[in-house]
Every structure is written in C-alpha cells, then in structure tokens.
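All protein chains but one are shown in place.
Up next is subunit A:
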C-alpha cells in the first residue's frame, strides 16, 4: 500500500538562495497522524503549504518529489494538480477568523465547495454539512449556517472549519497549529474533536505544532524539524521513551512539567545549538556541491 503522502528530499529556496526546506523527507501513511514539531520559523507551515500547492511566490521548490496517494504532484499539469489537491486534501488552519470569508454566510461557504468542486447536489451538500456540524457538536446548525463568521466565537469558527475540512472526505488533512489561536479550555475540546473525527473517518493528518504535549496526545509518528531540516523522526511513543537527537532532548526538557514547574521553559543549550549549526552547515555543503 502506498503512503498517503510521501515527501522525498524536498528542498525549497528563497530568492536570495537560502534554503528554507533542507532535503525534507517525510511520509504519512493512510489513516495515520504524523506530527511535525519544531520551533517558530522551522519551516513547518512551509511544508504544509508545499503539499497543498500554496507556497508564497517568493519560495521556489528546487528539488524533491511530493507524492499524494502515489501520484507525483510535480509531474501533473497545474490544473490537474489543483483538482487532485482539492479533492484529496484539506486544511485546518491556525487562525479560524481569517480562514473564513467575512462577507459570506457560513452555510453557503461550506456547501459551495462540495457543490462546485465535487459536483454534489445542493441538497446532498446541505445534508452532509449538517451531519458534520453534528459531529463537531454544534447543536444549533440552523443558526450557525445563517451566521457570518464574525458572529461566532473562535472555538465555534474552528469547529466549523474542522467540519468543512472533513466534509469532502479528504484522504489527507494538514492541520497547521489548529489550536494555537484559541484559549486554553477550548484548545482541549478542539484537539479532542480532531482526534475523534480523525479516528471515525480514518483520515491521515499532517499535524503541525510546536507543542510536544499535543504531539503525545494526538500522533502516532513524529518528525522533529529544525531550520527546515528533519533532525529526528520516530514513532511517538519511542521518541518520548528515548529521544535520540540532542535537540529533541532539549525540546523535551523545555516542556513544562507539573512536578517541577520552575524547571520549565529552559532555553535550548548552547552546545546543542552549536551542534545543530554545524549539522545544518555540513548538510548545506553536501547539498551545494552537486548543485554547483
């Protein structure tokens, strides 16, 4: 069985030639949750955008392949690629406010995609949306469907977006820090909902986060990203039991614990950072040579 998403040696550069993604390899098996963890600026969002075909115009992919259910995205014509990505993937975004169109009511926004992209009838789309709203525990769908996005709370908006993401039965969902913009109590509910829908629908998720606590709760596999390079990848349980890379260990040490609140938020050790810098430099050198 081929992987749901298979990224091989993906490198992307900025206009100044600097690499933002450094030969990233990463696979998500069908029905599996793969966490992508790393500090701010590591390139987690970039990877998600690369997969979904919405990289900023300043970022250029210079090497590597991305396979979505065995289909090489790089080999498809733009139109075919858009259609494939539209049918097989969805995004649960970080900021649920700007991810909804402020001037359109929730109902048409959600059904539109099913009708126009998947060719469903309006009635079928409406039924489907209501079913999903029920699954994300929205109790008054009639009201919500008539609302404008700004009339809903942050948590409700994120529920709507989760429902929208699962509605078209995508094979792969990219969830980019879907709880960061929410307050703590709502974070837990949203996380639980995503996990529940993921299980019920058997959808593969690439789950971007910088929170190891979230990683432990939701994922089966983890990739640890630093400066656009995957420094460690493992089964989630194995990673927590025995982290291999010094950076992973430093990240874990930086995660707050109940037993010792004062030990929390330790900055990453100097020697670890120096080691990482050397690792990145030698990787860039090795990469740069055959590419002139």
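As a working rule, a contact is a pair of C-beta atoms (placed from the backbone, for glycine too) under 8 Å apart; a residue touches a chain by one contact, two chains touch by 3 or more; residues count from 1.
Rule of thumb we're sticking to: contacts and distances are computed from a predicted model.
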Name of the absent chain as recorded in UniProt (options "NADH-quinone oxidoreductase subunit E", "ABC transporter permease", "Acetyl-coenzyme A carboxylase carboxyl transferase subunit alpha" or "Cysteine desulfurase"): "ABC transporter permease"
Residue among A:50, A:67 or A:90 that touches the chain left out of view: A:90
Residue of A:3, A:28, A:52 or A:206 in touch with the missing chain, whole complex considered: A:52
Missing-partner contacts on subunit A, residue numbers: 52-54, 57, 82-83, 85-87, 89-91, 93, 95, 98-104, 113, 116-117, 148, 150
